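Only a single protein chain was left out; the remaining protein chains are all shown in position.
Up next, chain A:
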Amino acid sequence: MHRYANPTRFLKIARIATPLTLALGLILTIAGLYIGLFASPPDYQQGESVRIMYVHVPAAWLGSGGYLGLAIASATALIWRHPLATIAARAIAPAGAAFSAICLMSGALWGKPTWGTYWVWDARLTSMLVLLFLYLGYLALAAAETERGGERKGAAILALVGAINLPIIKYSVEWWNTLHQGSSISITQGKSAMAPEILTPLLVSVAGFTFLFAAIVLMRMRALLAEQRVEARSRRLAEAVA
């Protein structure tokens, strides 16, 4: 584990992995969305508005999956003090926040024609909104800590505490009566309540969004590392001049 925590080694891998994940992400997202929007059938109940799902579901999964990554990176930073873990957490947060926002907005646009409302305060929608606020809180706290310098623990602790929201989002539709329907896909039981014509473009789109997410995180991590190096160098220069 320590082997890969070395920033120099990481940068060497990331230089190759970034364009690779970016290309895969773009190809799969375009393919998934093309099949989803043009070459797949409408739903028997919802008609054409089902196509919003090909954006909504991948965004929702990556919004919450990203938070899991943020929490794991924060725990690693707190316990093992890996400098790369903090960088990873800082890089994941804005991407996760963006995907959660896409999920909420596409969900609102999907809710109006199907349910008859943009928004209700049911358990699923509310817990997803809380996830976006957790991301925004993390970003604000992390920015303040970076500015102030010194030990940076607050944001990592916030990320860990917020992880309790993840099972709430996942099981909200089972624990309470909600307007949002239950899960169509169960990975643990290997079941899907979706016809294959609808499931296939969804999975392609999910794969595409995942690679795009990875590419964004890699790019941001490289930028943050470069920023750190520039800062360290200018600090040394300033000291040498003084």
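The rule is short, and it goes like this: a residue touches a chain if its C-beta (ideal position, glycine included) is under 8 Å from a C-beta of that chain, and two chains touch if they have at least 3 such contacts; residues count from 1.
Going forward, contacts and distances are computed from a predicted model.
Asks: With one chain of the assembly withheld, which option in "Cobalt/nickel transport system permease protein", "Nitrite reductase small subunit NirD", "Cytochrome c-type biogenesis protein CcmE" or "ABC transporter ATP-binding protein" matches that chain's UniProt protein name?
Replies: Answer from the record: the omitted chain is "Cytochrome c-type biogenesis protein CcmE".
Asks: Of A:39, A:68 or A:161, which one is in contact with the hidden chain?
Replies: Once the missing chain is taken into account, the touching residue is A:161.
Asks: Which chain A residues touch the hidden chain?
Replies: Touching the missing chain: residues 41-47, 50, 53, 75, 78-80, 113-117, 120-123, 160-161, 163-164, 168, 175-179, 181-184, 193-195, 197-199.
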